[in-house]
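Would you mind keeping the following structure in view while I ask a few things?
All protein chains of the complex are present and in place, except for one that has been dropped.
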């Protein structure tokens, strides 16, 4: 798995104020992993195109969301482990 | 105390999504009572001018906020009791 | 004495929605008029084909389908929140009425409650 | 190994801010580099002349004033959040540096944590 | 409905102590209501609010002890304080009877709080002049 300066893990719904803070902190070379309520971002027009995008498959499935594989990669918990080690730092928003 | 169709009690910070929902539900003849985190609205430019406005003094004081008495009335807990009875219905946002 | 229960929190990430449903069914069990309004990220409770077993939870689709049987008056969803979350009539579960929450809606109920 | 602790929740309405301060002072107590960033409604922790006794709480002004003594590197506040809440240099407690959070700021710390 | 001295309240607390201001605001409201000659029919703890009924909560000595403040108020004023059974069981608040039923190691419900169902809330909705909610703020 590629190295990223920062892996951002977002578990808040798009309306939550921390979502805007997280999106404003993304650098182009970073990765964003959407989990839990954070996966709801996929259903909106607000998905950032600025950096590498991942989303946790069990959370996508729980919410009945559809995945645009051109936009982002669905991953499982073992990918989440690898991503957290591949990034220099992890921020859990 | 005057009668209001609805007393809206808002205890969320301005960034909380429920604040926007509350402000969108105000009718001109309603009253809005800001309490707890809700009093922080007084420090922003977002104070609605649409209806009668009240704010809980102990919460204003706790946060070191200043009150514009032209804009709204600082009240205590006994006023909160009277307001809740004076309104036909109370919505706690 | 009609009560509006509002669910504005996203599913699965909190229990507020489930506990608001419990409140609604309790009202109905005691023969009190009750209606449900889903708004904000809460509208995502209403999406078809949810499967939450992998995250150790249960969906509420069956509960909502039973709502009319239990005497719950209406299941309403905020039209603009549905649009924001790409929820068309086709992707919503059956029996949901789209509404525009505002003073006129809330004034139809004697009582409005959130679960948290 | 410098750690950034972020406080983005309004004072008094939750305990997350207090518990984030505890984390920061713990790092300092173990001689670890730590800095504080207040953002969103969290900047309201930094307003002068708070008096929370009537709501049964204590202010944190003294704790923050002691931060440099305990070895906490910096107390930073989000410039735009301060502007939004009418917090000028004159209404902020002493020792706060205004910053613009973004990739450049977060990249200066090995580790970033919220209390909740 | 105009205010009269026989107006009554059901107060619903859904915010936990040490996580929200809800228990403090609700207590100040309850005291003001009694001082104005009104009645509090019951206090109903729901969701996260059930943690207010913890007999084991031990805040630092310089922080207000909200469970004890509430318990002595309820005791002195003879107001029923009820924790919703479903919310309480999920969150680990149990009385002696639930301890026995579920064969748990102990019980931790602070007296005079009791455990009961949502019917208590529904009754408040019907009989009290106003039912007010005290939610978490974040």
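Note that the chains are named A, B, C, D and E in the order they appear, and that numbering of residues resets to 1 at the start of each chain.
One rule holds for everything that comes next: a contact is a pair of C-beta atoms (placed from the backbone, for glycine too) under 8 Å apart; a residue touches a chain by one contact, two chains touch by 3 or more.
Keep in mind the model is a prediction, meaning the values are calculated, not measured.
Which shown chains does the chain we cannot see touch?
Contacts of the unshown chain, counting the full complex: A, C, D, E.
Just to verify: which one of E:57, E:114 or E:129 makes contact with the chain not shown?
Among E:57, E:114 or E:129, only E:57 touches the chain that is not shown.
Given the full complex, what residues of subunit D touch the hidden partner chain?
On the side of subunit D, residues 1, 3, 15-16, 19, 22-23, 26-27, 30, 32, 111, 113-116 touch the unshown chain.
Touching the hidden chain in the full complex, which residues of subunit A are there? Just list them.
3, 9, 11-13, 16, 35-38, 56, 58-59, 76-78, 80-82, 84-86, 88, 90, 92-93
Touching the missing chain, which residues of subunit E?
Looking at subunit E, the ones touching the missing chain are residues 16-19, 47-48, 51, 54-60, 63, 67, 86, 89-94, 98-99, 102, 104-108.
Everything that follows uses one rule, which is that only the chains that are shown with their structure count from here on.
Most remote chain relative to subunit B, going by C-alpha centroids?
Centre of mass proxy via C-alpha means gives A as farthest from subunit B.
Could you tell me the distance, in whole angstrom, between the mean C-alpha positions of subunit C and subunit D?
38
For subunit E, jot down the residues that touch at least 2 other chains.
21, 25, 133, 135-138 - these are the residues of subunit E that touch more than one other chain.
Do you know which subunit C residues sit against two or more other chains?
Residues 40-41, 111, 113-114 of subunit C touch two or more partner chains.
Which two-chain combinations touch?
Chain-chain contacts present: A-B, A-C, A-D, B-C, B-D, B-E, C-E, D-E.
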